[in-house]
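Below you'll find the structure I mean.
The other protein chains are all here in position, but one chain of the complex has been omitted.
Think of it as A and B in the order they're written, each chain with its own count starting at 1.
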Amino acid sequence: MGPLLVLAMLSYTIRRLLVAIPTILLLIVACFFLMHVAPGGPFTSERPLPEAVLANIEARYGLDQPLWKQLWDYLTNIVVHFDFGPSFKFKDRDVNDIIAHGFPISLTYGFLAFLAASIVGIALGVAAAIRHNTWIDYFAVCLGVAAQALPNFIMGPILILTFTLWLGLLPGGGWNGGQWQYLVMPVIALSTSYMGSIARITRSSMLEILHSNFIRTARAKGLPEYLIIWRHALKPTLLPVISYLGPVFVYVLTGSVFVDIYFSTGGLGQSYVSSALSRDYAVLLGVTILYGALTVIVNLLTDLAYAWFDPKIRY
Amino acid sequence: MRDARDRFLRNKAAIACMAVLFLIVVFVLVGPQFSQWSNEEIDWDALGDIQTMGAPSLESGHYFGTDELGRDLFARTIQATGTSLLVGLIGSAMALILGTAWGVIAGYVGGRTDNIMMRLVDILLAIPTTLVIILILIIAGRSFVALFVALGAVSWLTMARIVRAQTLALKNREFIEAARAGGVSETMIVFRHILPNLFGVVIVYASLLIPEMILSESFISFLGLGISEPYTSLGALIAQGAGTMAYGTLWQLLFPLFFYVAIILTMFFIGDGLRDALDPKDR
Partner (left out) sequence: MLKTRKTFLLALVSSSLLIGTASASSKVPDGVKLAEDQTFVYRVLDEHSSVDPQVVEDVTGSEVVRDLFEGLMNQDSDGNLVPGVATGYTVNDDNTVYTFTLRDNAKWSNGDAVTAQDFVYGWQRAVDPELASPYQWFMELMSIRNAAEIIKGEKAKEELAVKAIDDLTFEVTLTAPLPYFAQMTTQSTTYPAPRAVIEKHGDKWTRPENIVSNGAYILTEHVPNERSVRERNVQYWDNDNTILDKTVALVINDENVALTRFLAGELDRTEVPAGQFPRLQKEYPGVAISFPRLCNYYYTFNLSDSGPEAFKDVRVRQALALAVDRKIISEKVLAGGQPEAYTFTPEAVAGFTPPVTEMATMSQADRDAKAKQLLAEAGYDKSNPLSFEMIYNTSESHKKVAVAMSQMWKQKLGTQISLANMEWKVFLETRGNQDFELARGAWCGDYNEASTFLDLLDSESGYNDGKYNNAKLDELLDTAKRSTDAADYYRQIEEMLASDMPVIPVYHYAGVYMMDSDVGNWPVNNVQTRWYSKDLYKTAQ
């Protein structure tokens, strides 16, 4: 990679990041108003609060201000103090605390699940393609499709019943600072369905490459098969896989609510859904911003990885 | 088009899956004739002892057993399968219409319009789908329509991007230039030349969307935000069955799961078959 190319990619990255700022700003505004359209507020409860009490609470959190003022205060607090506001539901923690606690957890098991899904999925797909139309292929296809077709939330109860109740091997839930025993089930539960689709994409991509002209040429030159695959076939095979992996990484982190619900891992997925249901506005917004920023960054990384894998693409 | 059909017909897996899907649709349409219970009727005798009285049996008329409330699972599975198929079809149809319209306009008009429209798509793509779905279902209440809107709302974005890219590629091709030089109006060009040429890509993507829609619906049901009783969906039945799988009523999970997996699998293979048939260059 020449210095010119590095420079080009650098300026591309900076341009993309600059565009990301208004994107996230608009995201905040859109979510803010959507949230307020939803019926009920953070302090709607079974026991309707007397007016005076409600007024005190709203005054404390600034909810008595006009909406635009609330939005403005919210934004300035983020920019000036990097403060994402208080939680209305969890009175002794604020949004920064909640994210600082939950995000590393989600990131840990999400990243491990992502790695597991990618490695196993790609390996399975490559093996199936190389041994096309053999039992390995059929096995890999069946496994991949089955993993993808099962709704991933049924993995939770199945794993806990098997490993905790019947085999007594693993603790049924919790995080305990991320010890491996507590990680096994969340990672398996989260990775299976993505593993299935990665295997399928890898397989069809690999098959296509193996039938292409340049591989035929390489074969004609008498190169050993493993070298052909390793040196020539693998890189182009992974192109469509990579464009799929980007969104998967985001999904793995944001769609992990069922892992938190079943395994009590304490990640952000559950906080996210419950904050929407309890109208904990600041928590909902904070996590949305985090996820939005993550999406933007992951998309950028995917594009950069794409450029690295496919030298034909230039920015 | 003819080539494509031939290619599709030669794809054995896809044809087999079409047959299976056809059987499932027949089951949904004809099944109720054989059901001895309606989908909402409670079998009061079975209610107290689901484990034995609610087990699948020909005698009691509960071919698939009953759910937790003593309602016939055969009738409910039929109704749920219908719902899930509809969710898949309508959800992806919505994505198809909105996404195509958006993508064609952005791509064809180009310039600043394109920029603004696609920037909006980028922003919407950055909003977590979970949030969009939850908020729509909270705001709009829980009905079939809300469900379709929620699912359509999160799935048209990718479609719009694909269609735009295709439109951009098409609009500078010679035959379009020729039509324009021949005095054909812009609207006509879009309808006569652009849209027909998008057909293949759009159909392939839409068919791949159907199983995704059904999967998303099951996630919504898992969160308890699915459609209202007495109606149900496969996702809702599976979520309930998964909860009670350890309590000796495994049929509550297995019957809906069977239909669910069957639908998803056939959709996968049909989608793959369509892609191979309509988009040979892609392979």
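Keep this in mind: a contact is a pair of C-beta atoms (placed from the backbone, for glycine too) under 8 Å apart; a residue touches a chain by one contact, two chains touch by 3 or more.
Small disclaimer: the values here were computed from a predicted structure and weren't measured.
Novice: Which chains here would be touched by the one that got left out?
Specialist: Hidden chain, whole complex, touched shown chains: A, B.
Novice: Would you mind spotting which of A:N56, A:T76, A:T134 or A:T217 touches the chain that isn't drawn?
Specialist: The one listed residue touching the chain not shown is A:N56.
Novice: Quick one: say which of A:A123, A:L161 or A:L300 touches the chain that got left out.
Specialist: A:L161
Novice: Per the definition of touch given earlier, which of A:T202, A:T265 or A:N299 contacts the omitted chain?
Specialist: Of the candidates A:T202, A:T265 or A:N299, A:T265 is in touch with the missing chain.
Novice: Sort through A:G85, A:G102 or A:P186 and give me the one touching the missing partner chain.
Specialist: Final answer for the missing-chain contact: A:G102.
Novice: Sort through A:F103, A:W175, A:Y194 or A:Y291 and give me the one touching the missing partner chain.
Specialist: Only one of A:F103, A:W175, A:Y194 or A:Y291 touches the chain omitted from view, namely A:W175.
Novice: Please identify, in ascending order, the residues of chain B that touch the omitted chain?
Specialist: Chain B touches the missing chain through residues 40-42, 44, 47-48, 50-51, 68-69, 71, 137-138, 141-142, 224-225, 228-230, 240, 243-244, 246-248.
Novice: Just the residue numbers, please: which parts of chain A touch the chain that's not shown?
Specialist: Residue positions of chain A that touch the missing chain: 38-41, 43-50, 52-53, 56-57, 59-61, 89-94, 98, 101-102, 156-157, 160-161, 164-165, 168, 171-175, 260-262, 264-267, 270-271, 274, 277-279.
The definition used in the following text is that only the chains that are shown with their structure count from here on.
Novice: Just curious, how far off is chain B from chain A if you go by their C-alpha centres, in Å?
Specialist: Inter-chain centre distance comes to 23 Å.
Novice: Would you tell me which residues of chain A are touching chain B in their complex?
Specialist: 23-24, 26-27, 30-31, 34-35, 37-39, 145-146, 148-151, 153-154, 156-158, 161, 165, 204, 208, 254-255, 257-258, 272-273, 276-277, 284, 288, 291-292, 295-296
Novice: Quick one: which bits of chain B touch chain A in the complex? Just the residue numbers, please.
Specialist: Residue positions touching the partner: 119, 122-123, 125-131, 134-135, 138-139, 211, 215, 218-219, 222-223, 235, 238-239, 242-243, 245-246, 253, 257, 260-261, 264-265, 268, 272, 283.
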